[in-house]
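This report refers to the structure that appears directly beneath it.
A protein chain is absent from this complex, but the other protein chains hold their places.
So, subunit A:
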Amino acid sequence: MPLDTSTTYPLTRLRLDGRRWNELRLLQAQISTNPASSGSSYLAMGNTSIMCTVHGPAEGRRGEAGGGAGNAAGAVVEVDVNIAGFASVDRKRRGGGSDKQSSRIATTLKAAFQSHLHTYLYPHSTISIHVSVLSADGSLLAAAINACTLALVDAGIPMPGLLCGCTAGMSGSASTARDPKNDELDPLLDLSLPEEQELPSLTVGTTTAIPVGEDAMDDDEDETMKVSLLNMDAKVHYTYLETMLAVGIDGCTQIREILEGVIKGSNKIVVPRSDIL
């Protein structure tokens, strides 16, 4: 795969915000931002900033499907996503209820974390996650996944590994098949809002590296990972999909390192690692 084009990449191919194709935006995060909740986090990926709080595992409210009646098999994950009216460029006034975009993010997050967390440890209980989008500049779902992971880690809810999300897009004529004569790929990592509106994008969520095979036990470095979330709203020709997926998974690995640093207490600004520099 001709992914490493760094040496021949011309300056004019920089993106709108000056990044190269495989650069993440500046990722800043904090955990334990809200002492009133079980776990909380603040995460900013570029100009997308998200606050997340986790309550529970607690007894669910009465009358709800997963609450008072109880789910004996394990805890129920509830996700509530609120996109602030001032989050995007033009102020949106909303009438109480959640709009289509936020309810889609909520459903995806709920499905992802319901199966990801060790919910079987907490029967008859509810883990409620509240996501507040303070500023929306693309990759909302990916940023929400990362913020939720940090908040759940802060809450001490057992999970098999960190669930990290990242977006990957494809610029160029992505709706037509690859031209075998002119085989150039233009994948992009971690899309911002202008890019997301123009280009097809894919959100990948991977869990922490899990070794496979017998020999994987020996070295901790060579680990593969499990894709546990994959979401694409746009149309793209299937020949590009593998490249986008590879770029997205690579972004998740970078994000994981940053999140691990945040969890380990270095609440400093972490500049994303760039392979080019």
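Things worth noting here:
The criterion applied here is as follows: a residue touches a chain if its C-beta (ideal position, glycine included) is under 8 Å from a C-beta of that chain, and two chains touch if they have at least 3 such contacts; residues count from 1.
One rule holds for everything that comes next: contacts and distances are computed from a predicted model.
One subunit of the complex is not drawn; among "Exosome complex component CSL4 C-terminal domain-containing protein", "rRNA N6-adenosine-methyltransferase METTL5", "Very-long-chain (3R)-3-hydroxyacyl-CoA dehydratase" or "Non-structural maintenance of chromosomes element 1 homolog", its UniProt record names it "Exosome complex component CSL4 C-terminal domain-containing protein". From the options A:27, A:162, A:188 or A:255, the residue with contact to the unseen chain in the full assembly is A:162.
Seen across the whole complex, the unshown chain contacts subunit A at 118, 153-154, 156-162, 207-212, 217, 220, 260, 263-265.
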